[in-house]
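For reference, the structure I am asking about is given below.
Only one protein chain is missing; all other protein chains are in place.
Should a chain be cited, it is by its letter among A, B and C, assigned in written order, with residues numbered from 1 in that chain.
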């Protein structure tokens, strides 16, 4: 890993989380299976804030709710970064790969303004 | 926003996703509500790979499955970054805030080796 | 258990699922933890059909999509009944109990037309 990537956002997050986990001796619980379950739970807690709203745009969120939303988003990111750490996944590289696939699956000229899944075309 | 944060991982991801979305005219579907639902769906697709495994450690994943796992992780990150964009959330700052709360909720000396939720203590 | 409850919908479903599982020797995978993960995955697959739609009402679903929706609903029910079987939960009794709690948490005269969570009042 280059010096540059050592200073990346994701590397910094990974280190902060590693310390938090080590101080609590929680690594024993952090199997990829458990982390992916926890990630799913946090994503659902985020969704819970929006489930009865029209759009969830900022004008529908009061300050207290917006803070909770930000914290649920943080939880999602923390578990994702932790899972990436346990599985040695480079998240930036994974997104690069996946976006390439998405560009091929959903050619702009074909899907413009249409939200169907590629298998429905 | 400083020049420095403009070059951060999250800003770069945000820009790549913005372009992808604009080319497809998909912004109209990207309400926070819809994005949080999509995030939840991707998190569950990630969990699906692990649900019948013992731990999900790398030695339980063959190459094809590991690639799918990486791509699901990418999808989670893409929707999270997109949601942060729509709600003007600084993900790094949100994690900083939330980790501070977690440190207070789960004091290391109290919770060491114990995975119960703080409300169960 | 009375003769009557033996003939209930839930008992019949439980028996059909037990046979399906036994024929495949899948009971070994059916821990409550794994089943609740599988339930969550199926619920998300159901949500996926609705995530970009306005309301998901029947007029927004074509026949193929509606069939998929019905089948995802079936999957949710199957895992729920299986989980109830493994934990000896009487689902009807659980709903009776929970509805009683809901009636107390959300008094009709107080919450009419308001979808906030009780903790937000």
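We take it that a residue touches a chain if its C-beta (ideal position, glycine included) is under 8 Å from a C-beta of that chain, and two chains touch if they have at least 3 such contacts.
The structure displayed is predicted, hence computed values, not measured ones.
Novice: Which parts of subunit C face the unshown chain closely enough to count as touching?
Specialist: 8-10, 13, 16-17, 20, 23-26, 28-29, 31-33, 36-37, 39-40, 42-44, 46-47, 49-51, 53-58, 66, 69-71, 73-78, 80, 83-84, 86-89, 91-92, 94-95, 97-99, 101-103, 106, 108, 111-113, 115
Novice: In the whole complex, what residues of subunit B lie against the chain that is missing from view?
Specialist: Against the missing chain, subunit B presents residues 37, 40, 44, 48, 52, 65, 115-117, 120.
Novice: Which subunit A residues touch the hidden chain?
Specialist: 29, 34, 37-38, 40-41, 43-45, 47-48, 50-52
Throughout what follows, only the chains that are shown with their structure count from here on.
Novice: Tell me, please, which two chains come out on top when C-beta pairs in contact are counted per chain pair.
Specialist: Looking across every pairing, the one with the most contacts is A-B.
Novice: Provide the C-alpha centroid distance between subunit A and subunit B, rounded to the nearest whole angstrom.
Specialist: That gives a centre separation of 1 Å.
Novice: Two or more other chains touching the same residue: where does that happen in subunit C?
Specialist: 37, 40, 44, 48, 52, in rising order.
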